[in-house]
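The structure is given below, and queries will be raised subsequently.
Just one protein chain is left out here, and the rest sit where they should.
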Amino acid sequence: MATPSPAQLRELALTEEEYQHAVRQLGRVPNQLELGMLGALWSEHCSYKTSRRLLSQLSSKGPQVVVGPGENAGVVDLGDGLLCCFKIESHNHPSAIEPVQGAATGVGGILRDVFAMGARPVALLDALRFGDLTDAAQRHRFAKVVEGVGHYGNCIGVPTVGGETYFDPAYQGNCLVNAMCVGLVTAPRLLHAVARGVGNPVLLVGADTGRDGIHGATFASVQLDEGAEERRPAVQVGNPFLEKCLMEACLELAGSSALVGLQDCGAAGLTSSCAEMARRGGVGIRLDLDQVARRELGMTPYEVMLSESQERMVLVVERGRVEEVRAVFDRWELRSDVVGEVIAAEELQISSSGEMVARLPLPVLVDGFLPRHPASSRPADVVRDLSAPPVTAGVPWTLEEAWLRLLASPNCADASWIYRQYDHQVGDDTVVLPGRDAAVVRLRGRRDGLAITVDGAHRSSLLDPRRGAQLAVAEAVRNLTCLGARPLALTNCLNFGDPDREEVMWQLEEAVAGLAEACRQLALPVVSGNVSLYNDLSGASIPPTPVVGVVGVVDDVHGIPGPGFVAAGDLIYLVGGEGAGLGGSELQRLLGGRVLGPPPELDLELEGRASEAVRQLVTERVARSAHDCSLGGLAVALAECCVEGSLGAVVRLADPPTPPDRGLGLLFGEGSGRYLLSVEPGSGGRMEEVCSAGQVPCFRVGEVGGELVEIVGLAQIPLAAAAEARLKGIAGAMEGPVL
Amino acid sequence: MTWRCGIAVFPGTWSERDCAHWVELAGGEPVMLWHAERQLKGADLVILPGGFAHGDYLRTGAIARFAPLMDAVRDHALAGGPVLGICNGFQILCEAQLLPGALLRNSCLQFRCQSTHLRVEATRGPFLAGLEAGRILEMPISHGEGRYYAPPEQLLELEAHGQVALRYCGPAGELGDEYNPNGSLQHIAGVMNREGNVLGMMPHPERACEPLLGSEDGLHLLRAALALVGAS
Amino acid sequence: MTLKPVVNDPQGLAVTQGLHALGYPEVLGTRVGKHIQLTLTARDRQGAESRVEEMCRRLLCNGVIEDFHFQVAEVGA
Partner (left out) sequence: MTLKPVVNDPQGLAVTQGLHALGYPEVLGTRVGKHIQLTLTARDRQGAESRVEEMCRRLLCNGVIEDFHFQVAEVGA
């Protein structure tokens, strides 16, 4: 084959240098099919060639960890032989182009990652980012993404129990759609994505292979540009019904000794699933493409090997036991075909019509990519913006107005417009429904349950991506703590722009370092994750957006307190760190303009101690309600506690506000590490005792009761007005037809 | 003696396990019935659970109603045996013409998963016999196509024969569009056949069977039926 | 496959509203139905028509809410 032209290489997302690197390692010129396979596996999406070096900072150590990164999903031990398996993944580019199907197939993909481990999916969550809802195109995209997420989860019968949504003009061109799945499996049924045993047959099961999604992996590894529409086939239509049957069949087989290894066909289709399974097992695989069931006539080997048709799985089965395995798929009316076998040579050998059409050594295909180290530098304007004072003098609103505006901001408001479109109860195990700080899924036959949350960095990440990533972890831990849960482990999705832009690379480096620090400090092993780069449109990158998913355990799923106040006369306590911190805050976002000022302080040690103390108070049921302060600060959190409990409150804050600030920082500052708890009047002593034993600041700030949410001397709003503002934030913006 | 509750499983069904849990809590014995089989394995009572049988492609329940199992369900129903269709099961019963009417896309054009109040309208038949008329039950719904429709003459007939079993209502039993989550005609949440032995409903009683899940009201329906089966 | 005229069509309404909002006030109404394309073998046109009619009645269309209408076209041997 002649040396491919630069245009051909670009099509495969390979550089000239990478091409030469391939030729050197192979000792020959690869043919077109081989080049396509190399391009797909060496893409950022599959190889992590840019981020891998950074990700090694994340520790996956911990006595609870059973499987860390590197498999389809991470696994932690819940005791008594039960394991929990989870992962988060992005589907940003496909969702930007076809929001319903892009989001739906994102959910489909993450489900497959979890049941590929033999685990039954028990919960889904989604983290979403869009531009402003004042823009009709963004409303449309948002509505369609929610429809797509719901469509897949609702059809397949896995509850979507939580999520996180943020609107900011910075995501106008690139929406983010991250989906997380949590599953359960008993230890003996845990599966691995590995090929073993020379002579063992390789099966392809599920959907037929079509021309859709060819080059999806490379598609996710380049910027969206005006020509993106031309790569349309990269968007696929999912079939949740087929996946449901596939899931049941795979779970039925999970306990069987006939099954050696199981892997889903994700990005780069058959190429990556076979290559990775064989590589893990130190063997090779020979595939006969004539045995692959196709949806269309006339497909070339290239198309078959690189198709990303959804709802397919690859199995390695013990020799001689193919029929019993196929019987299970037959019963579910699913297609299953023997398409190859395990071989001793560490190669992927592809034959078609009796001819060998590709033959690639796995060390080259899987690990032979060139690691990339793009230059990074901190942009000068970030330095300037960091030291600028956050605007407070220019706030044109009274404190009451600002308060109500914040409550009605779609970022703080009631998210039920979203989650009422998701079946969040199927399975009969969701005991804390969406709408709270975290969701809880009970474990059958046990007293304990899983608490799950996803959280992301917001605007302060633009100023300080390291801090931003830490704030995301801290917030996730706080959300679990509010329910009395002990965080077990973390998964993450790193959504960034084009790493060849120096400031983006800097953001990525900083964010990963921040994530690593926070996880170390809070003793949270990172067991799985995903990187999504190139979230750019026309030269503008998204803000650095690390999203973390954390799974924790609540010892008793009965009587978990909510955020809402419970009874008039109860005492309100503010526990944890300092307030202030308007830099990068939601208030600043409402004012428009640049992100300025130092982002909120974060004391990870204090964060850890506060979490311990609050967990104890919640577990002992001393706290009758618990909620953390996040977007919109103390004032928004207080109003939420009131609205949720349909009770007013009177709160006094010690520090007197200074003139230009007027109390804005005190009310709406987003300082980290703070919780609002309420206790019965007689429990104040226990409250203070636990906090002082844990060296956690704790202030009695007020009492529950009345029809007002009042911060004495500063601002007061009627309970009903607060409730209405919160309710209309998203639902109000989405009134009227969205097609 | 325990009562056998057959639970139909089609490819795409997803609340069979929830139903089994509910049956057990109510004191019955769940038996899974695979769609390709032709007999009910001695079930006294048949539940068609929620889900997306055959993907609900084309129309909800359109393909499922031709399953071999449905012949056995039909025989059982025509012989007066109790049959309960929940959500997708209700849609299948309508397609199979064991219940009148059809279920259309929610008028809000969105899927809805939320808690609803239901007013008991009829107190006949195995599932509602134990309840007083006007009683309010709380149960979640979870569907995209639950808008009950029947042609005008048929609707009149349904009302005349007391076949409207449950209606969506407010917490105090009041009717209003704000309490109707899907635009169903006459706020209908559940209907039964003329004889009363076949009941179809969109809300999920099996999700309201424990205080921990927010409501126990779903147990009433099954306990009534199990008492009846046990007595006969 | 179209919804019977007496059946309320919220999807059609939403499309109409969407079109109005986009600047097409001339649209008086919209009804949304299904379009199914079947490829089948048959000895002749009549044979095909009677089979398709039957498929529509038995499976493709629900007579309670929908009307149907079809055309048969030859696509060659």
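Labels A, B and C are assigned to the chains in the order they are written; within every chain, residues are numbered from 1.
Heads up, the rule we're going with is that a contact is a pair of C-beta atoms (placed from the backbone, for glycine too) under 8 Å apart; a residue touches a chain by one contact, two chains touch by 3 or more.
This structure is a prediction, so every number in the text was calculated from the model and none was measured.
Put simply, the missing chain touches A, B, C once the whole complex is considered. The residue touching the chain not shown here, chosen from A:I88, A:L124 or A:L242, is A:L242. Of the candidate positions B:C5, B:L33, B:I63 or B:V229, contact with the hidden chain is made by B:I63. Of the options A:S309, A:N411 or A:Q470, the residue whose C-beta touches the omitted chain is A:S309.
Considering the complete assembly, chain B touches the hidden chain via residues 54-55, 57-58, 62-63, 66.
Within the complete assembly, residues 1-2, 15, 18-19, 22, 24, 26-42, 51, 55, 58-60 of chain C touch the chain that is not shown.
Chain A residues in contact with the hidden partner, per the touch definition given at the top, are 97-98, 101, 207, 210-212, 229, 232-233, 235-239, 241-242, 295-296, 309-310, 333, 739.
Everything that follows uses one rule, which is that only the chains that are shown with their structure count from here on.
Distance between chain A and chain B, defined via averaged C-alpha coordinates, is recorded as 36 Å.
Distance between chain centres (mean CA atoms), chain A to chain C: 41 Å.
As a whole-number value, the distance joining the C-alpha centres of chain B and chain C reads 30 Å. Of all residues in chain A, none touches two or more other chains.
Along chain B, no residue makes contact with two or more other chains.
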